[in-house]
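Removed from the display is one protein chain of the complex; every other protein chain stays in position.
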Amino acid sequence: MEYTKEEMMIITASKMLQNGEVCFVGIGLPSTACNLARLTHAPEIVLIYESGTIDTKPHILPLSIGDDILAETASTVVSVPEIFNYWLQGGKVDVGFLGGAQIDKFGNINSTVIGPYRNPKVRLPGAGGAPEIASNAKRTFVIMKQSKRSFVDKVDFITSAGFLGGGNERKDLGITGEGPTCIITDLGILEPDPETKEFLLTHIHPGISLEEVKNNTGWELRISENLKTTHEPSKNYLEVLRDLQERTSNSHSQSTL
Amino acid sequence: MEYTKEEMMIITASKMLQNGEVCFVGIGLPSTACNLARLTHAPEIVLIYESGTIDTKPHILPLSIGDDILAETASTVVSVPEIFNYWLQGGKVDVGFLGGAQIDKFGNINSTVIGPYRNPKVRLPGAGGAPEIASNAKRTFVIMKQSKRSFVDKVDFITSAGFLGGGNERKDLGITGEGPTCIITDLGILEPDPETKEFLLTHIHPGISLEEVKNNTGWELRISENLKTTHEPSKNYLEVLRDLQERTSNSHSQSTL
Amino acid sequence: MKEKIVSLQSLIQHYVQDGDTIAMEGFTHLIPFSAGHEIIRQNKKELTLIRMTPDLIYDQIIGMGLVKKLIFSWGGNPGVGSLYRLREAVEKGFPNPLQIEEHSHAAMACAYQAGASGLPFGILRGYTGTDLAKENPDYIKWINCPFTGERLAAIKAINPDVGIIHAQQADKKGNIKIWGITGVQKEVVYASKKVLVTVEEIVEELDDKQQGIVIPHWLVTGISAVQKGAHPSYAMGYYKRDNGFYKSWEDISKDFDRFSLWMKDNVL
Partner (left out) sequence: MKEKIVSLQSLIQHYVQDGDTIAMEGFTHLIPFSAGHEIIRQNKKELTLIRMTPDLIYDQIIGMGLVKKLIFSWGGNPGVGSLYRLREAVEKGFPNPLQIEEHSHAAMACAYQAGASGLPFGILRGYTGTDLAKENPDYIKWINCPFTGERLAAIKAINPDVGIIHAQQADKKGNIKIWGITGVQKEVVYASKKVLVTVEEIVEELDDKQQGIVIPHWLVTGISAVQKGAHPSYAMGYYKRDNGFYKSWEDISKDFDRFSLWMKDNVL
């Protein structure tokens, strides 16, 4: 079956999630990947959104982090302080799933500004839940489309800490979560070198050339000696994903005004 | 109508409360006085118990701070951290109403031990909500039976701060609440001297002699130059109080075992 | 005012002043749009606005030039993209320069909680290694745990002059009931000096079958009944989120002239 690069990215990301894991979900691509996992191989995955909706099972994707569909299908809804204090900071989250505008070779994420903070060229939405997801979830996955503009040597602004300057810096500063264990892109998967914590290409998606990956990375990307090719998405995953997106798109295009 | 000293104490205490005030209520005598106020001149008084029951209107007195009757008749029930953080520490309580085992001439209360803390002669129940009621309610009333043993020059242990060593010590330490504004006893009312903060006798109950008050006070009690005699309790207050206590006693004597 | 339940016009006129620090909360759900529109109509100026997610309502108030400072933790159109009026104010100082005070969600929730708890600050395990902490030492500092020595972030408390929320119901006495996603509304109510509430309806008795929170009447300064007062956000049990409108805001807000026209036609 034919598929797009975005579909490949979302499906690959969804497969990283295990059944039963407690997952703190960002809106957009992370939410799509997490719900796809729930609708395929991980029916018992627990999805938590920062609006306080716990173990939610939406049949369409939420547009915002607090859509009615999330509250209606949740096991329980708690306050925002509670979700951040008792769940995230309290160590109850296995996987944090993040996106971002920029990421650097040590997995630091920028979702705040392009250009200087006090005089920004582009003002992005900002931190939201990301900094503490990135530091307090047991581990984090990042899903982002790869490009020279977004995969940079050094982010303009560290909104969410990855491995900071690399090596043991993150751990030495006392950050509890393990940090970003992989970056899933439309071209492949990047994982940190165990020593330097610099992200290397460890998987490449079928039909993508190394050249293309390198041309879409803003730093001198190193390739794992053990580079693998990602599995193609199955018909089942593609169909479930497309159904989900179609249902979602139909629902979101209606204004109730 | 005839009345006991305890009835005089409770009725006098109840009259200190104003309609509409938000009152954080201790169990025992404070609870009796507060509910009597609610059933007489202060129908809109808001009673809060540390179990998290807000604006509760029990028709019998609770035996414990968290009896079912409190939850059933509350406007809303919140968690214990919330009652202490958002209500008491958050400055939402007008009056804290306390009892205790010992009180001294500066209104410091002991409900912890008689004798040394590490080697107590009598181990009392301890602090409960009292220390923060005493420090964070806008003002506090104390209700206690007067005796040489309980009204002492210096408490064995400061469980709840009154005016500490007197003068401005309480204020200088940054305690926010005004402190104990009166002690209502079975013999009269004591109020602090505006400067020294030593408690003086300002009201004496009808039929009580100054001699009796002094003999039941463990420090050299000073008498206000402006000493007044408290009003006798009216028939209505006595009847409402006795009805309340009778309903309560009938209810508490039944075991459901 | 003696009456607690008043018209929206009267509510904003009596309790909101030029120069106030105002938190209008509602985490995606129950955003007090109608109250915000009334603030625009009454041309309340020089405001400091506080909201975790400024959303369209703050984009509108900012675009109308009424805001001097914004305290927030995520300033986008959720799932859609930018808030262009907010962006132009920050990037170009148009129509006014906008000061910002910026948090993460966890830190801002912590700041509200501290405010509600009568504490001058809250503690957070977070922010370590981030530039938000480096850039904003006025409200993000570091303390050491006196037991373990661990370094933790200290976040300055938030205590607004006026807290404004939208709820499903009020009873005639002024008790408020909110259900569904309740966000930080409880904290805003406890942290604010004045509390204004718009509600979908005034009822004889609050719905006690819905899992939610009750705000006792004596914490509430004033109430106004405003049907659909949260639209295009939503009120669970009353109407759904208007995701179509959220998407259409992208085009409306991008261009200032189109934005101004839309405001004139729909709000003023």
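When the chains are written out, they are named A, B and C in that same order, and each has its own residue count from 1.
Here, a residue touches a chain if its C-beta (ideal position, glycine included) is under 8 Å from a C-beta of that chain, and two chains touch if they have at least 3 such contacts.
Here the structure is a predicted model, which means the values were calculated and not measured.
Asks: Of the chains you can see, which ones touch the chain that is left out?
Replies: Hidden chain contacts in the full assembly come out as A, B, C.
Asks: Using the touch definition up top, pick the residue from C:37, C:85, C:125 or C:186 that touches the left-out chain.
Replies: Selected residue, touching the omitted chain: C:125.
Asks: Considering the whole complex, which of B:12, B:35 or B:51 touches the chain not shown?
Replies: Here the residue in touch with the unshown chain is B:51.
Asks: Touching the left-out chain: which of B:13, B:144, B:164 or B:200?
Replies: B:164
Asks: List every residue of chain C that touches the chain not included in the displayed model.
Replies: Those residues of chain C that touch the unshown chain are 118-123, 125, 139, 141-143, 145-148, 150, 152, 154, 156, 208-209, 211-212.
Asks: On chain A, what residues meet the omitted chain?
Replies: The list for chain A reads 20, 22, 46, 54-55, 75-76, 85-86, 89-92, 136, 176.
Asks: State which residues belonging to chain B touch the missing partner chain.
Replies: The missing chain touches chain B at positions 27-28, 50-53, 62-68, 70-72, 77, 79-81, 84-85, 88-89, 112, 117-118, 120-132, 135-136, 157-161, 164, 169-170, 173-176, 251-257.
Assume only the chains that are shown with their structure count from here on.
Asks: Could you tell me the least number of steps, going only between chains that touch, from chain A to chain B?
Replies: Counted as steps through touching chains, the separation is 2.
Asks: Centroid of chain A to centroid of chain C, CA atoms only: how many Å?
Replies: 27
Asks: Residues of chain C that contact two or more other chains, please.
Replies: 113, 186-187, in rising order.
Asks: Can you list every residue of chain A that touches 2 or more other chains, as numbers and ranges?
Replies: In chain A, no residue touches two or more other chains.
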